[in-house]
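Here you go, one structure.
The block that comes next holds subunit A.
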Amino acid sequence: MSNYLILATIIFTIGAAGVIIRKNLIVVFMSLELMFNSANLGFVAVSNALNLVSGDIFVIFVMVVAAAEAAVALGIAIAFYREKGTADIDEASELKN
Partner candidate 1 sequence: MDFKELITWLIPAFPLAGWFLWGLFGKYFKGISGYLASAFVGISFILSVILFIIVAYSHGFTDTLYPWIHAGIFKAGVTAVIDRLSIIMLVMVTGVSTLVHIYSIGYMQGDKGFSRYFSFLNLFVFSMIMLVISDNLLLLYVFWEAVGFCSYILIGFWYEKKSASDAGKKAFIVNRIGDFGFAVGIFLLFLTTKTLNYQAVFSMIPSIPAYTVTAIALLLFAGAVGKSAQFPLHVWLPDAMEGPTPVSALIHAATMVTAGVYMVARFHVIFSYSPAASEVVLIVGTFTAFFAAFIALTQFDIKRIVAYSTLSQLGYMFMAVGIGSYTAGIFHLISHAIFKGLLFLTAGSVMHGLSGELDLRKMGGLYKKMKTTAITFIIGGLALSGIPPFSGFFSKDAILADVYNKGFYFAWAVGEITALMTAFYIFRLIFLAFFSESKLDPKLHVHESPGIMTVPMIILALVALIIGFLGIPPFNDSIFYGFLHVDFQNAHIFDPIANNAPWYFLSLISVLMGLSGIYIAYILYIKKAVSPEKIKSMFKPVYLLSYNKVYIDEIYDFLIIKPLLAFFNFLWKVMDVKIIDGAVNGIASAFAGFSVKARKMQNGLLMSYILTLSVGVAALLFYYFVR
Partner candidate 2 sequence: MTFFIRYLLTILIFFPTASVLLLLLINKKNEGLLRNLSTFLALVEFILSLYLFVYFKPDTYKFQFVEKFNWIPSFGASYFLGIDGLSLFLILLTTLLTFISLLSSYKYIKENVKEFVILMLLLETFMIGTFAALDILLFYLFWEFMLIPMYFIIGMWGTGRRVYSAVKFVLYTLSGSLIMLFGFIYIFMMHYNQTGNFTFNLLRLYHTHIPEGLQILLFIALFLGFAVKIPLFPFHTWLPDAHTEAPTAGSVILAGVLLKFGVYGFFRFAIPLLPRASFAVAPYIILLGVIGILYGAFVSIVQKDLKRLVAFSSVSHMGFIILGLFAMSAISISGSIIQLLNHGITTGALFLFVGMLYERMHSRQIKDFGGVAKKAPILTTLFLISVLASVGLPGLNGFIGEFLILIGSFRYFPVYTIVATSGVIFAAVYLLWMFQRVMFHEITNPEIEKFEDMNLREIFTVLPLIILMFFIGFYPIPILDRIDPTVIHFLSMLHHYRNSNSIIKLKTGLSNV
């Protein structure tokens, strides 16, 4: 099972790195999805190893949340694009100090 956890950690970190280094809003969002998915993998692996199912239930709710976030995120992306004409998150720098 720790194999799965290590794999999940790898994917999670890749996702985190994606969020940190990428500037395209959509790619950042996709990296976030990667992070959520790695957590899902962890849950499934753990509940499998412990012979439980509550982890699997958790995964389902994560999926729901991911879907909801996708909706909001893409809505924000569209609104943002409309105002700035780009999806570069560095453009979002009006609010500072």
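Here is how the candidates were picked: all candidates are chains of the complex that A comes from, given by their letters.
FYI, contacts are C-beta pairs under 8 Å (C-beta built on N, C-alpha and C of every residue); 3 or more make two chains touch, one makes a residue touch a chain; residues count from 1.
Quick caveat: nothing in here was measured; it's all calculated off a predicted structure.
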Would you mind flagging which of 1 or 2 touches subunit A in the complex? 1
Candidate 1 partner contacts - residues on subunit A that touch it in the complex: 16, 19-20, 23, 89-90, 92-97
